[in-house]
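With one protein chain withheld, the remaining protein chains of the complex are depicted in position.
Chain naming follows the written order as A and B, and within any one chain the residues start at number 1.
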Amino acid sequence: MSPTATRGPTPGTSASQANSRVDVRKTYKLYIGGAFPRSESGRSYAVHGAGGRGTPRFLANAAQGSRKDARDAVVAARGAVTGWAGATAYNRGQVLYRVAEVMEGRADQFAGEVAAAEGLTTARARVVVSAAIDRWVWYAGWTDKVAQVLGAVNPVAGPFFDISAPEPTGVVAVLAPQASSLLGLVSVVAPAIATGNTVVVVASELRPLPAVALAEALATSDVPGGVVNILTGVTAEMAPWLASHRDVNAIDLAGAANATGVSWGDLEAAGAENLKRVLRPAGTGTVAVEPDWTLTPDLSRIRAFLETKTVWHPKGR
Amino acid sequence: MTSTADKGDAASRARDLLGVGRLTNAALTTWLHGLPGVDQVGCEARAAALGTRSIKTTAKAWAIDAAISMIDLTTLEGSDTHDKVRSLCGKALVPDPTDATTPRPAAICVYGDMVATAKKALGDSGIRVASVATAFPSGRASMRVRLADTRDGVQAGADEIDMVIDRGAFLSGRYLEVFDQIAAVREACLRADGSSAHLKVIMETGELATYDNVRRASYLSMLAGGHFIKTSTGKVSPAATLPVTLVMLEAVRDWRELTGTQVGVKPAGGIRTSKDALKYLVMVSEVAGDDWLDPDWFRFGASSLLNDLLLQRQKLRTGAYSGADYVTID
Partner (left out) sequence: MAKLEYAPAPESRAVVEIRSSYGLFIGGEFVDSQGGGAFPSINPATEEVLADVTDASAADVDRAVRAARAAYRGVWGRMAGADRGKYLFRIARILQERAREFAVLETLDNGKPIKESRDVDIPLAAAHFFYHAGWADKLAYAGLGVAPQPVGVVGQVIPWNFPLLMLSWKIAPALACGNTVVLKPAETTSLTALLFAEVCQQADLPPGVVNIVTGAGATGQALVEHPGVDKVAFTGSTEVGKAIARSIAGTRKRATLELGGKAANIVFDDAAIDEAVTGIVNGIFFNQGHVCCAGSRLLVQEPVADELIRKLKRRLATIRVGDPLDKNTDLGAINSAVQLARVRELSDIGEAEGAQRWSLPCDLPPQGFWFPPTIFTDVAQSSRIAQEEVFGPVLSVLTFRTPQEAVAKANNTPYGLSAGIWTEKGSRILWMADQLRAGVVWANTFNKFDPTSPFGGYKQSGYGREGGRHGLEAYVTAGDLG
């Protein structure tokens, strides 16, 4: 009995081929407002394993999210902002660390998902999963330090107390990386929510299943419903609606790289309508590339979704 | 603008207390705004700290019975019927058919048109009837209508009148208007025989929004002659909370020191569990003191609270946890 046969997505083969037990397969659904609905459109699409020889292996049917699902996800994300941004940084740190703990306990499952999605060996997939878990730990440690590193007391020339402190920008739409289905996903979601933003994530179009597994881990961690919303489906279908959505405050275009039919410049232009904060994809010129997610991050993805608030107050008897 | 109720007792007392010859809105504003502020964080921390008191065994038994005896058992629904009110009165008369030692709640609280029914059902049990009045819960009616509503309740036999203040007037700083209205309702509580229904003044603290406002509204209500200050109608969220009640208990405590007059406190709405009720009693005990640990001076406006207290009471009696099937509805 191979690990993937028991833990990961099962190959589309008959039961008699493996052993006598017929696997119970999972339905991969959207994650919106802490619940797991199917797409309101009723659509799904076939997801196949990457790499390998011959015909791509069928893994599962994923929900194909629609613009209305995206709209619902934004409503859920907006509703979660007050509570999440209002939670103490300590509390958010504990929650993010809890995600790491829960993922660690399901490392085999994640490795199976990543191996199938990305065509990696199980050993290689384990390395990726470990890095993803460690990424949560890295950002868990940032929640209560960001203000100390990015904030300041400003020595203004007058009898005033003057501080500048970061605040989350609000609802962030995230196009998750197309290739790195788990580590890349965690690398874009964790920095956005660490500071109190809530996110609507469009998962990797062709490798969406690890994102659904992550959603299931988030749902059983202490992450409040609506803080992270994950849509599976066609990036080019949903991204424009998020980019133009007036109640979305910022957009991370990481997943525009290698997404079929997606022009990140067009998305950025659509975001200009309400002056979204835009985190452009890596690359030079118009070319978008997916970066190496294994590198230790810096603060740039945290900074991208922060506002700075400066407060003045007189000092006097 | 001078008070239209200037000839009344409330106004002359108020003039004395404020040290002014004429009771004006400016005078009331100066007085109310001169009260010490309430620090939100500190107030809530103190309320939470009192909430950690551990009430066990004998203390718990006493507190559960005390809490039951302080309940204004309430039904205030558009769907209320005479049968429903009679049923509720039956519950008040026999809270727990399995245990005759169970105390009865202090009062039944209903709309004015149900007062006569409740009075009849309760007879000479000693359980009082409270009537909400003054176009409860919003109070958005002419003063003529609000006073008529009050007199209706009193004439129907209400022992107590639960009025609402005009939160709009309060929030826009028209304190004198609020004062006059409370004083007028208090006059409308007078019965033909010269006695008076007790007046509870509902401030609807959820709409007042700040603890500073709760303190000011408490003082204004006491100045105008309210016998009780009450948090909420139960129709607005948040209703009663521990910190709001803390500010009100401080107000009645300090008011008695200032004037010698004791005023009661009634948190209403949202108090559903015994655990919550016990926290309130701890607060009454430690903030206002024993004089308020009495149904004459402290009430809970509640409906489902009674059954939870009964469940806890059964647990103390039998040693086993009880369930909803072992207490009667209504």
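One rule holds in what follows: a residue touches a chain if its C-beta (ideal position, glycine included) is under 8 Å from a C-beta of that chain, and two chains touch if they have at least 3 such contacts.
None of the values given here were measured: they were computed from a predicted structure.
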Considering the complete complex, identify which of B:A10, B:L23 or B:V38 is in touch with the unshown chain. B:V38
Cross-chain touch to the chain not pictured, restricted to A:W84, A:F110 or A:W138, is A:W138
Chain not shown: contacting residue from B:R15, B:K60, B:R86 or B:K235: B:K60
Listed in rising order, the chain A residues that touch the chain left out are 89-90, 93-94, 97, 134, 137-138, 140-145, 148-149, 159, 161, 296, 299, 313-317
Where chain B meets the left-out chain, the residues are 36-39, 41-43, 45-46, 52-60, 62-63, 66, 250, 281-282, 285-286, 290, 293
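As a working rule, only the chains that are shown with their structure count from here on.
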Just how far, in Å, is the C-alpha centre of chain B from the one of chain A? 50
